[in-house]
Every structure is written in C-alpha cells, then in structure tokens.
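With one protein chain held back, the other chains of the complex are shown just where they sit.
Now for subunit A:
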C-alpha cells in the first residue's frame, strides 16, 4: 500500500511527536517521584530544625505536601504546562528565572566546546582515514583513546594546574575576572555576546579567555568521538566505487576526498555532531564544578547537595528535554538529509 508522500510525512511527524511526548512524560514522572522520595524534609530545609510544629504544618499545606502523591504530581504537571516550575528554596527565586540565569552560561560553554571539537575533530578524522596506518593515524588513535578514557576531573584539574598555575596562560576559574562581574547588562545571557553588544571589548576578551580552558576540556572528549567516527565513515566512503571512478577520471586528490567522499558522509556526521552536543551537556556538569562555571550543572549539583528539590527537578527536566530534542534532531537530520532513508 503506497500513501501520498505528505501523508507519510504527517504520520512520521505524528509518531515522532507522540514518542517525544511519552518520553517527556516519563522523564517528568521519574524525576518527580525521585524528588519526592528524598529523605530530607523540604519544610525543615526552609524553616530549620527548631521551627514550631504549627508553622511546619502550615507551610506543609501551603506547599501542597499534605496531599497524596498522585495529586501532587497532577498539580506539578499542570503548573509545568503553564511554565511554572515552582520556587527554589535556596535562591528564593522562581526556578524558571534561575534557569534563565544559569542555562545560557552552559550553552555558551557547550557551543564553544562544540566549535573547537568540530574544527579539530573532523579534519583529524579525515586525514587519518586518508593516510591509514601512518604515524598521524596512530597518533590520532592514541589521542582519541585517551580522550575516551580520561575522567573529566583529571583533565580539568590537570589543565588548570598546567595552564593556570604553572604557565600562567589561562585565567583562573569562573566566567569572568572578579573586577568585571556584573558590569555588562544581560541581553542574551551569553557573556561574550553581551559584552560585544555593550561595546565593552575589555570584558569580551576577559570572558573569552575564561572560556578557553573549560571549553577545551569539554571539547577534548567530543573531539575524540568525532574524529573516531569521521575516520570510520571516511574509510568506508573511500572504498566506494564512486570514489574509484572519481579518481580514475583524474580529479585531484583534494577534490576526491573533500567533495566526493566527504560530501557523502556529511549527513551521517550531522547526526554524530548532534549526539555529541547532547553529550556535552552532561560533561558540563562536572566541568562546571571544576571551573566554578555558573551554569546549569553547577546549579543542579548545588541544589542536590542542599536538597532543593524544585530546583533539582526543574534543572533535570530542562537538561533532559534539551538532550531529547538534540537526539530527535540527530534522528530527523538523518532522515531528512539522506535521500535513501
């Protein structure tokens, strides 16, 4: 049975959206119940251990904690759909506002890391596929094996030691030097962009310098993955008959490699890049803790340690949602860009 292409497209879209909705619901459900079974009483966190019992009781009712769990979940879900994630106990702000404050820092870090990883990883992968088993190929292999095996705390602390303490090339932790904090009005939330908008080049360069080390650390992991995948795809593509034909026609090696072979793996690479970007979000949690980067990972970890559950659920949902969207995008890119699928 063949259906009209538009109908097929709609069916596919419907399946995707509904599976996204189901997964998202699962995410909310799991995080909510994890958040509610936490043994630390949120009321006592707010009021302290010595609060009067009637006060504790009143707050418990105000927070809706006296209702049965399914009812609490229903209320949470309703609020969530209206964009309300509750209030953070720690910062006393609405979680949505907190996220708006912290998330851009993570996106800025992740995006710069992604640019580093792509710019370095793809050429390395292509070159090592072209010169298979050469010294360069071996070096790239070892390099990416180490990238695959090294824990972020080690790489982060090691690079701080070498580039900050010993060589003095990089500024210390944080997003910007202490003297520049809060000088730039926030427009986009990305400090480098905001500084440029404000025309403050001094802040821009300082913020950019602070970005290098954490972004570099994050980029290394993604680069290891990107270069390995690029290498594998390229080896596959270079063995294709169309590449042999292109060579036989007398095209220059550069044109054969970049236009014919690379052109054919570009679609698959988009998928890899989207998946990598999703992975960066996770790596950012540990990286932010090492570099005191005021992003969503730090917000999440500090909230966890303080049992600030609204903040934890909100941040987890956000990261989960972005992660899912990127995965979905990876899948969709593959389907839309590759005419064969």
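Keep in mind that, in the parts below, contacts are C-beta pairs under 8 Å (C-beta built on N, C-alpha and C of every residue); 3 or more make two chains touch, one makes a residue touch a chain; residues count from 1.
Going forward, contacts and distances are computed from a predicted model.
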The chain not rendered here carries, per UniProt and among "Thiazole synthase", "D-ala-D-ala transporter subunit", "sn-glycerol-3-phosphate import ATP-binding protein UgpC" or "cysteine desulfurase", the name "D-ala-D-ala transporter subunit"
The one of A:95, A:114 or A:160 in touch with the missing chain is A:160
Hidden partner sits against subunit A at residues 19, 22-23, 26-27, 30-31, 34-35, 37-39, 145-146, 148-154, 157-158, 160-161, 165, 232, 278, 281-282, 285-286, 289, 300-301, 304-305, 307, 312-313, 316, 319-320, 323-324, 327
